[in-house]
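Beneath this line is the structure, given in structure tokens, with notes to follow.
A single protein chain has been removed from this complex, and every other one stays in its place.
Coming up: subunit A.
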Amino acid sequence: EVGPRDGLQNEKNVVPTAVKINLINMLSETGLQVIEATSFVSPRWVPQMADHTEVMQGINKLPGVSYPVLTPNLKGFQAAVAAGAKEVSIFGAASELFTKKNINCSIEESLERFDEVMTAARTASIPVRGYVSCVLGCPYEGKISAAKVAEVSKKMYSMGCYEISLGDTIGIGTPGSMKEMLTAVMKEVPVGALAVHCHDTYGQALANILVALQMGVSVVDASVAGLGGCPYAQGASGNVATEDLVYMLNGLGIHTGVDLQKLMDTGTFICNALNRRTNSKVSQASCRL
């Protein structure tokens, strides 16, 4: 569940710390096993996550639930651990131009920065999750080769990331490109260590996720109420809604441990706080006015 971080970071309205904490606490009660809580990035770059320390220290941490946080560099990592984080994430990309525009360095340089985090994390026995952005297309470069995605994924996995989350950052992928990309990546990283992070900007997310599941992927990222628009297409949607994903998995008889009703209630809560409508179709359909 990436709503509290990826979701809220990409929403127009900023919510107070207390609301963030309540959101995460409610999500903890739904049966979700992993909830991305916040980002230890400088508030100069990401003001929405400025309260990262308070959020990390304020949430109820349920046993059996992980609360990973983003740490772009060693400084962020140290702040995260000091605030009580027990798992961190690092963000790579399969596109040079995206990396340059996003964090002002090359892919190679970004991986060198992460190396510091990996070393520190290993010493502290902190698991690290690696994200690869732009796996099915880049807002600047356009088409991204599956081989490049495989190369970056392999590097991050070899550095010690326990899981690689492959992100269709602008939602441009289709079941065709998803299959092609995963086929390449699965030659370098075991499928048990792979996750998909699909955006629904072009309505393709669930179809793409279905293909990934058919190929053996069993970790899927999603955002409650589909929080988080797309910064590259104004007004368009971004993250796939957790409710819609769980609905599909339930229909397929796949176990997730998540209570859909509690999830929908959580979505209702955060949408009210954000003063916006949900992006989850399941939620929309279930709400009889």
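Basically, a contact is a pair of C-beta atoms (placed from the backbone, for glycine too) under 8 Å apart; a residue touches a chain by one contact, two chains touch by 3 or more; residues count from 1.
Throughout what follows, contacts and distances are computed from a predicted model.
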Choosing from "V-ATPase proteolipid subunit C-like domain-containing protein", "Glycosyltransferases", "Exostosin-2" or "hydroxymethylglutaryl-CoA lyase", the absent chain's UniProt record names it "hydroxymethylglutaryl-CoA lyase"
One chain isn't shown here. Among A:P16, A:G176 or A:G216, which residue touches it?
A:G176
From the list A:L23, A:L206, A:V224 or A:C271, pick the residue that touches the absent chain.
A:L206
Considering the entire assembly, which residues of subunit A contact the chain that has been omitted?
171, 173-177, 179, 200-204, 206-207, 209-211, 230, 232-237, 241, 244, 247-248, 250-253, 280-282, 284-289
